[in-house]
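Yeah, one chain of the complex is gone here, protein chain that is, but the others are all in their spots.
Now for subunit A:
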Amino acid sequence: MPDAVPLIAARGISKQFAAIEVLRDVDLDLFPGEIHALLGENGAGKSTFAKILAGVHRPSRGTLALAGEPIELASPHAAQRRGITLIHQEPISFPDLSVAENLVLGRGDGSLLGRVPWAEMTREARRLMDLLGVRIDVTLPMRGLSIADQQMVEIARALASDSRLIIMDEPTAPLTPKEVETLFTIARRLRDEGRTIIFISHRLEEVRALCDRVTIFRDGARIETAPIEALSDADIIRLMIGRPLKEYMHKEKATIGAVALAVENLSLPGYFSDISFEVRAGEIVGLGGLVGAGRTDVARAIFGIAPAESGRVLVEGRPVTIAEPSDAIALGLAFVPEDRAVAGIFRSLSVEQNISAAVPAKIAPGGVIRRSVERALAMDAVKRLRIRLASLRQPIGELSGGNQQKAILARWLLTDPKVLILDEPTRGIDIGVKAEFYDMIGELAASGRAILLISSELPELLALCDRILVMAEGRLTADIPRAEASQEVVMSAAVPRVREAAAA
């Protein structure tokens, strides 16, 4: 293959968002007639790279060449017109328009007031569907189609514009095994026609079944490109995660007490099923797995945001009913959500108002807010958690991410929770504040609270947790004691392919 002219030649591609470099000097050649997998942990840069190829993002540095000719892609539309199509996991379409219209929209031939050739359009759409061998009524609105069918429409769209590069970003995640097989058959046929396909997936089994070559990303850099046969699963996992453990993360000794929170056979169809575990007082239990494995959904179910359909939750040994978050708070649970901008802070309110929001009864006995009490509580929290700010009256939105996160933690600590659920508490905060956070989590456990820590950062889980639970595709796949935990063990449980091999 390397003797051919690459369809895409990427040289020194880098991308910064704000001050953060998410992609660093990536060189990669993609050849006609290959299916090329991009692998990496969440945030490793593979999706960013794919989006640069598809014109969604523009590189901060570096050049792209298409069949030897340098190109700049100003928009996805421009990329599409050059024969590059990105197929999103959740297809971006126009739900109210018919399948046929979705196929041709944006092809841009003819004037804006030119006549829409309905009959021809429908014929062409049927032809493309037949080509793919799928049976979809092209006159129906997109809205009613299954995700698998919507993906097929997207693929048909790539064919309609005669795309030479088709990028599939985790296309199989929402599909049933049978639908995956159909997708693969089509992908292979497209490859044999000489098209190039980029396939992004977390499922090694699928990568092995489908792909010719694989490129592994880590921390924004390309680590390895090789034919798939040249790498074992263990090699791939090692290349994906191989970053050194940070020594300063250190779990303090805490006395582990009685079970504070237990869940039994918790299920919510479509999100997770049959989840059982317990967390004891003084214990830090990690919940690992890939993004989309259902970890956050379990936390949200426990806290009553989107309750489970079946199963039990027990707090300190007593079965409880948590239908909404206020029930959870009354039982002594606290939940620091993942996306603080959406679910955590009241952006335009002051720091003190944000901190005191969890304890209305304390600051406003009889319904009237006593500012002095509010102030004292907030001041105490700011000192204890070392929150850096200009003034308690400052809108919380002006603080840095890490300090916002601390303020939210402070809010929940005011409720004196017995069980604290932290969802990706250190995402997007800088390394110094992270270290403080780890200390704080340790202190909280030492003071006898039970902590459930959801995190995608393996080193964080390994350093802090007494036990690590791992979820994959909505199921609990491992419960690993601290002594046995390593990056390989956790990743193996998180990546579906390896899990099945281990079970066999």
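Throughout what follows, a residue touches a chain if its C-beta (ideal position, glycine included) is under 8 Å from a C-beta of that chain, and two chains touch if they have at least 3 such contacts; residues count from 1.
FYI, contacts and distances are computed from a predicted model.
The listed choices are "Heme exporter protein C", "von Willebrand factor type A", "Autoinducer 2 import system permease protein LsrC" or "proton-translocating NAD(P)(+) transhydrogenase"; the UniProt protein name belonging to the chain that is not shown reads "Autoinducer 2 import system permease protein LsrC". Checked against the full complex, the one of A:Asp29, A:Glu101 or A:Glu374 touching the unshown chain is A:Glu101. Of the listed positions A:Gly144, A:Gly270 or A:Gly317, the one in contact with the omitted chain in the full complex is A:Gly144.
On the side of subunit A, touch with the chain left out of the figure occurs at residues 75-77, 80, 92-97, 101, 105-106, 108, 110-116, 118, 144.
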